[in-house]
Structure formats: C-alpha cells, structure tokens
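There's a structure below that I have some questions on.
Yeah, one chain of the complex is gone here, protein chain that is, but the others are all in their spots.
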Amino acid sequence: MKRLLGVALGILTAIGGFVDIGDLVTNAVVGSRFGLSLAWVVGVGVVGICLFANMSGRVAAVSGRATFEVIRERLGPRAGLANLSASFFINLMTVTAEIGGVALALQLASSVHYLLWIPVAAAAVWLVIWRVKFKIMENVTGLLGLTLIVFAVALFLLKPDWMVLAGQAFSPSVPGEETVSAYWYYAIALFGAAMTPYEVFFFSSGAVEEGWSIKDLVQSRINVLVGFPLGGFLSIAIAACAAVVLLPAGIEVTSLSQVVLPVAEGAGKVGLAFVLVGLVAATFGAALETTLSSGYTLAQFFGWSWGKFRRPAQAARFHLAMIICLLVGIAVLATGVDPILVTEYSVVFSAIALPLTYLPILIVANDPQYMHEHVNGRVVNALAMVYLVIILCASLAAIPLMILTGAGS
Amino acid sequence: MTLNRKPPPPAAGRILDAQLHLMDRQVLDVDAVPVTTVDDLELTDVDPNAEIPPGSPAPVIISLLTGPALGTRIFGGRPPSRRLVRIPWTDVSDVSVVIRLGVSGEHLDAGWVQRWVRDKIIARIPGGDHDPG
Amino acid sequence: MLKRQGRTRSGNRLPSLAALAAALAIAVTGCQSDPGKITSTVDTALQDSSSAVATARLALELEQAGKLTHAATSTALDNALEELETSRKHVLQLAPETEETRAQVQEALEALDQSATSLTTARHAMSSTDQEPNRQQAQSQLDQAAKSLEALTQEAHQ
Partner (left out) sequence: MILGDLLGLPVFGTPSRGSAAGEYDGGRLGKVADARFVLDGQPHQLTSDARLLGLIVSPHSSGSFLGYERTEVRHPWPLPQLLRWRHRGSFLVLWEDIAFIGREEVQLRQGFTAYSTALDRPE
C-alpha cells in the first residue's frame, strides 16, 4: 500500500499533464478528425517525458535542486529569463484554462453555467494550496483522477472494430479530408502536450517537497514509469472513444460536453458519473499543478523561499505569486474567453519553450558535482540527444505550422 | 588548444570559477532557508584609469549582490552603489552546489522583500502562519 | 557604458517579433470580400453546424436511452447552440458582391436558421415538463436540419 501511494506524485503529475482540460479536448478533437492515426505521437511523447522527468527527479533526489534552479545556474540570467518568461506565460494560460475546465466539468454535472463556477473553482484551488498538505493533495486528486480509466472501459463496452483501430494506429496516414499541415500541427500539439515543461517543474519540485533523497531513486523511477504511460494510455483511450463514436457521426469536438458522449454511449449513466468525477479531479489536479508550477518557477529563478512544506509566511513571495496568478486567471476568464481555446494555444507555445527546459536538465544530469556516481548512463544520454533534436524540430516548426493552418482549423 | 597549455602553478586553497561555482547559485541561510540567488559579485576596486602597479594585491570578493544587480546584469547599465543589496562574503560558510551562509536570513538586507510581503500580506491572511494541513 | 553581446542580440529580436505578430494578424483577419474567402467561410460554417446538429442528435438519443443525464444533455445542447450562433455570425458578416455568392450565402443562412430553430426546440423540450411529444418533434426537426445542411455541403463540393 505504501508503494502504491508512493506513486501518487507521478500519477498526479501525469494526469495533470496528459488529461488536463486542453489535452482532454485536443485528444478528442484528434480522435474525431484523425482517428488513431496520431496515436504514435503520444507514444513518442510518453517516452520523452519519462526520460526527462526521470532525469529531473534524479537530480532533485541526489542534489536537492529543483529544475528551475538548475536552468538558471546553467543557462545564466538571460537565457534563464527568456525561459522563465515563456514558461510562466504558458503556466498562466494553463492555470486560466484549468480553472475554466473545472468550471466546465461542474457545469456538465450540474447544468449551472460555468462562469458561475469559476470563482468557486479558483477559491478551492487556492484553499488547497494554502492549507492542504502536499501528500494529501497528491493522493486525493491522483486517485480520483484515476476514474478517467472509464474511457478505456467505455471503449471496450462500445465493442469497436479493433482491427480498424489498430490499423489506424500502427500504419498511420493522413485521412483524406484533412491536410498534411493540419496533421503535423496536431502532431506537434500532442507532442507539446505530452512534454509540457510544467510537468518536470512540478515533478522535480514535488520530489523536493516530499524530501526525496538518494534512497528514493527507485521510487522516482517507479513514479515515472507508472504515471506517464498511464497518462498516455488515458489520452489514447479518449482519442479512441472519439474515433469510434464521434468520427462516424460527423462530430468535430469543440467542447467538453462532446468529449463525454462516447462514455455515455458505452457505459451509460454510471460511466458518466465516473467520467464527471474524473474530469473534475483531473482538471482540478492540473489547476493545482500549474498554479504551483508558476510559483515554483518564479521562486527558483529568483532564489525565493518556496514549498508547501513550509508555512505560507515562510514562503511569502511564493504564495503571493500564486495568489496573483489565480486572480489574473479569474480576470481573464471573466471576459468570457473560451477556456478550451486558451489551452489549445498554450500547448503549442509550450513546444517552443521545450529546448531551453530540457537542455539544462540533461547537462546537469551528467554533472558529477551534482550527481556524484548517479550521472546518466550512455543509453539514456543517446536517447536524450535524439529527443533534443526532435524537441528542437518541433519547437521550430510550431509557429509556422500554427500560422499555416490557422491553428488547425 | 586548451589542453596543450601548461597548467598554472598550484594554488593553496580551493579554486572557484565565478560563472561556474558562484553566479546564479541558490543561497541558503544557516537554517537551509533560501534567501536569494547570487545575481552578481562585488570585488575590491581596481582603479579603472591607471595601470595596476606590479605586485599589487589581487582583488577579493567583498559581497554577493542581489536585487537590482540582476536587472543590470541582464539588460546592462549599472545601479548606483548604494542601491546594491549585499550579502557580505564573511557571512558565507560553504560553497558547493548551493552557497550556504553561516547566519540567519532574517537579519539580512537581502530578505527585506520577503519580510515585507510576509508581514504586510501573507501573515494577515487566516492560516498564513500555521503549518500546512 | 559597456557594450554587451547579449544586448545587441536581444535588440535584433524585436523586429522579428514584430514581423511575427504582423504575420499572425494577417493570418487571423484575412481579407473579407473575395469570393474564395466567402466560399470557404460558408463551407466551414456549414461543417461546424452539421457537427453541432449531429452532437445534439446524439445527445438527445442518449438521453432518451437513459444513458445521459439531464444536466449533461442540456449542456451539450447549449454548447451546440453556441457553436451554431458563432457560425451564423461569421456568415452574416460576409459581404457578397456577385449574384452567385449572394445566393450561396442566402441558402446557407436559411439552413443555419433552420438548424438554430431545431436546436432551440430541443432545448425547450429538455426544460419543459410534459416531455414526450416535444422531444420527438425536436428530433424530427433536427433530422430535417441535418439533411438540409448535408445537401448544401454536397452541392458545394460538386
């Protein structure tokens, strides 16, 4: 049981990263437009995030340094600030979207308009950050988020033609009515979503919050190897549900209410109940993850005292920064902007910030001053270099593709 | 190439490269509470208008700088000397992956923003002064 | 003053950022009056609307089969209606100049209006207490709307 609860950090990180509001919708959009022909991207993304999250967790466990401290140390103040600006902007967009996402999920459960839920959602996020222990926070949201497995259950109950799905997934091609640039735009969006930098910020800072040390290296690895593949599995299940039910009906996903329709069709009201709990937990977890990440990145860049393990008064600037982020998020949402649109953009922007985040992690994971004998092995380094090249290509292609496709429309 | 040059005469103490070991490192106080990051270093002055007489003593680090020094290091320019926020080098107790101070951050100039935010805002919100959970 | 590499470099970044912003602005706003633009706007609007109508049909179907809750169904219908309104707004903003495009826009608007009416009926059916006849009515209206949208889309693609 202890081992089982020990993976909560990995599960919360992955659920917040893979099935937050933006991914829920992006995955369903992709499923409803491209079937499973982009599933391979999720696979590539899962391997990549496992690789780098494990590295950042190892650096945190061995040296006690969280990722953004390392970024500033290695890149210096200028490139560090560039990364901070990009990451913080993405975080803020995502915080905004997730609070909107919690509200949208609550609207689905209650039919009360989501704008009314926004203050409630934001206040709840703040209260948890202000008062709840890190351990309790990750266990509760992680476990409740697991109910999203109902997407996989519903897929089985829908009795799809598995051969067709497998065919789409394993010999991918661009569907006839879609353009090649739209296909690659969504490929980058999915890759960016899988590897969003806030996941490593949160994971490594969480490792420091939990006081991991060298003896927790195995724990770190289990967290990564359970959490992220699970997140990837869930996102493929969501895409598959959309591909089976929505694609044939000619429905292109634009809202959260469409995402749950396949579950209702497959698993009825019980399934719907599970999926609603899961949606609220996952978006709430993602809201916590991104709000905390905003605080972590700022505090670690400027060297402020941070962490939920301290009293708020002992990490005053860290808490103030998060309060301001939440207020900004509420203000943005109050203008009536579509929360889903916000995350769709943030996912693509995150592809741009990726190289400046993962390069310093890789360098420090090879530095014996920090890592002693726990430096990277040859295989990990070779794989990581391959991923750096992929990341670089994705980040260079992101903006041109976004303009070319009109953001995928 | 670098490697073919002869090594410098051995020094009697630990070697620290400013960019590698000091700049942008996290500074922790005696209780391991983060205080700031090293934004820059202040050295004893060298006359910028005259040649250094042979045999003059080498400059030493007087203090770690923070606050406005970060802005000027990134964007250029130079803050007036009295506006620099300093942590005296004599407060430093150890330089490793982090820089440790031998004093509490509570009384350092570098901690005033933290203290202000804490006393004026965070400690006034209910629960701000209690342990989490 | 010192001359630093980093500063000159970041100075060079500004114009390229401005160019990027300009390119984005052009990509987003586009040009309103050329016929190709009209055709593609109408096309997108028809597609989005048939997706919205299909969503409503599926949601109603699932609700009648007892698989979808009242709250989730109304939310789905609300979202579909919003989507339809957006499409209608886009088409209404067009300024057709030729006879041909004017007819095209007119036809599309009729279909969109029909869809909006059917969705509103469905929404009313959900909130009214005497249920059955109303819902069937809504469903048949939705079926009709879907048919006209499909006909128009096929016409455009011939």
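Residue numbering begins at 1 within each chain, and the chains themselves are lettered A, B and C in the order written.
Here is the rule we go by: contacts are C-beta pairs under 8 Å (C-beta built on N, C-alpha and C of every residue); 3 or more make two chains touch, one makes a residue touch a chain.
Keep in mind that this is a model prediction, so the values were computed, not measured.
Peer 1: Considering the complete complex, identify which of A:110, A:139, A:181 or A:381 is in touch with the unshown chain.
Peer 2: Candidates A:110, A:139, A:181 or A:381; residue touching the omitted chain: A:381.
Peer 1: Where does subunit B touch the missing chain, residue by residue?
Peer 2: Residues 1-8, 11-20, 22-23, 40-46, 48-52, 54-55, 58-61, 65, 69, 72-73, 78, 89-96, 102 of subunit B touch the chain absent from view.
Peer 1: When the complex is taken as a whole, what residues of subunit A touch the one chain not shown?
Peer 2: Output for subunit A: 74-76, 362-364, 366-369, 375-376, 378, 381-382, 384-385.
As a working rule, only the chains that are shown with their structure count from here on.
Peer 1: Using mean C-alpha positions as chain centres, tell me how far subunit A is from subunit B in Å, no decimals.
Peer 2: Here the centre of subunit B sits 35 Å away from the centre of subunit A.
Peer 1: At least two partner chains per residue is the criterion; list those residues in subunit C.
Peer 2: 6
Peer 1: Identify all positions of subunit B at which a residue touches two or more other chains, and write them in rising order.
Peer 2: Residues 74 of subunit B touch two or more partner chains.
Peer 1: Mind pulling up the subunit A residues that touch subunit B in the complex?
Peer 2: 63-65, 69, 72-73, 76-78, 80-81, 130-134, 136, 299-306, 308-309, 311-314, 316-317, 319-320, 369-370
Peer 1: Once bound in the complex, which stretches of subunit B touch subunit A?
Peer 2: Where subunit B meets subunit A, its residues are 19, 23-27, 33-37, 39, 66, 70, 73-74, 96-98, 113-114, 117-118, 121-123, 125, 127-133.
Peer 1: How about subunit C: which of its residues touch subunit A in the complex?
Peer 2: Within the complex, subunit C contacts subunit A at residues 6, 10, 20, 23-24, 27-28, 44, 47-48, 50-51, 54-55, 57-59, 62, 66-72, 74-76, 78-79, 83.
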